[in-house]
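Okay, here's the structure, questions in a sec.
The complex is shown incomplete by one protein chain, all other protein chains being positioned as in the whole.
Entry: chain A
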Amino acid sequence: MKELIEKLKQKDQKALAKLITYVENNEDTSFIEELPSSGSKIIGITGSPGAGKSSLVDAIITKLREAGKTVGIIAIDPSSPFTGGAFLGDRIRMKKHFLDDGVFIRSMGSGNSLGGLNESIFDVIKLMDTFGFDYILIETVGAGQSEIDVVFASDVVILVLSPGNGDEIQLLKAGIMEIGDIYVINKADLDGANSLKVQLEYTLSFSNVKKPIIETIATSGVGVDKLVESINDCFYNFSKNGELKKRLNRRIKKHAETIVLKKVKHIINSKETKSVSSLVTETIKSLCNMV
């Protein structure tokens, strides 16, 4: 373990990969806290299935690499609730970066998590941060209306929309529509892109904070320059107005919550089923005994 961590600090990709597997499969990952941070910029990318998240990630990687930045990618796809298995296919869209040593792509199943990420996400982010990527991109599972955990993991959230996913009533709903710092209308060459933009502008005009809307065609790279510029603006503003610090604190809290919840689940599952109230009392007792 010590050896792996040393290698991680020396930017050994194999060590990073092994450590990610370790935190995915072990309950106690407290060693993570001791690791140094390199100050990676963490970007969450979410949106409905097929909106073009992976293709957009691919296009963003290209731009960041042109600027000489290194990038770590965590690409999450759903795990089966029945078998636990998963088909992880985000990587396919990022083929052209496979041989680039400045890019590291890791696919993960969502596991038991319902928020669009994976329970180990915070540990994996920290490992990539210690490794020293300039940017970490987190691609969520295809998200519906309430899979919003990406907010707790990232510094900046990009919400990817594409034409044909409903009318402005969808845009007015709470949940995922609120979490974007940057809104992307991908597949901007398709019918309906313009009316989506008008509706989105209209919806966003209700809020006090002005948020950018960027039109892209991820597969041909159109609009991606503008998107990356917008991302960097966002980081600049957030570091000035203290938002980054706030989000870091939020991330730490959510990480702690995740660890506690994991323990609670573990305890509840290990107890005999009697009544709800006895399970609650016994679980709290066991938790207290752990301290």
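In this text, a contact is a pair of C-beta atoms (placed from the backbone, for glycine too) under 8 Å apart; a residue touches a chain by one contact, two chains touch by 3 or more; residues count from 1.
By definition in this document, contacts and distances are computed from a predicted model.
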For this session: One chain of this complex is missing from the view, so tell me which of "Cytochrome c oxidase accessory protein CcoG", "Methylmalonyl-CoA mutase C-terminal domain/subunit", "Dihydroorotase" or "3-methyl-2-oxobutanoate dehydrogenase (Lipoamide) E1-alpha chain" is its UniProt name.
Result: "Methylmalonyl-CoA mutase C-terminal domain/subunit"
For this session: Quick one: say which of A:Ile5, A:Leu88, A:Val222 or A:Ile268 touches the chain that got left out.
Result: A:Leu88
Exercise. Taking the entire complex into account, which one of A:Ile20, A:Ile121, A:Val141 or A:Ile267 touches the absent chain?
Worked result: A:Ile20
For this session: Check each of A:Ser37, A:Ser80, A:Ser195 or A:Ser239 against the chain that is not shown and name the one that touches it.
Result: A:Ser80
For this session: Against the chain that's been left off, what residues of chain A make contact? List them.
Result: 13-14, 17-18, 20-21, 25-27, 79-80, 83-89, 91-92, 95, 98-99, 104-107, 109
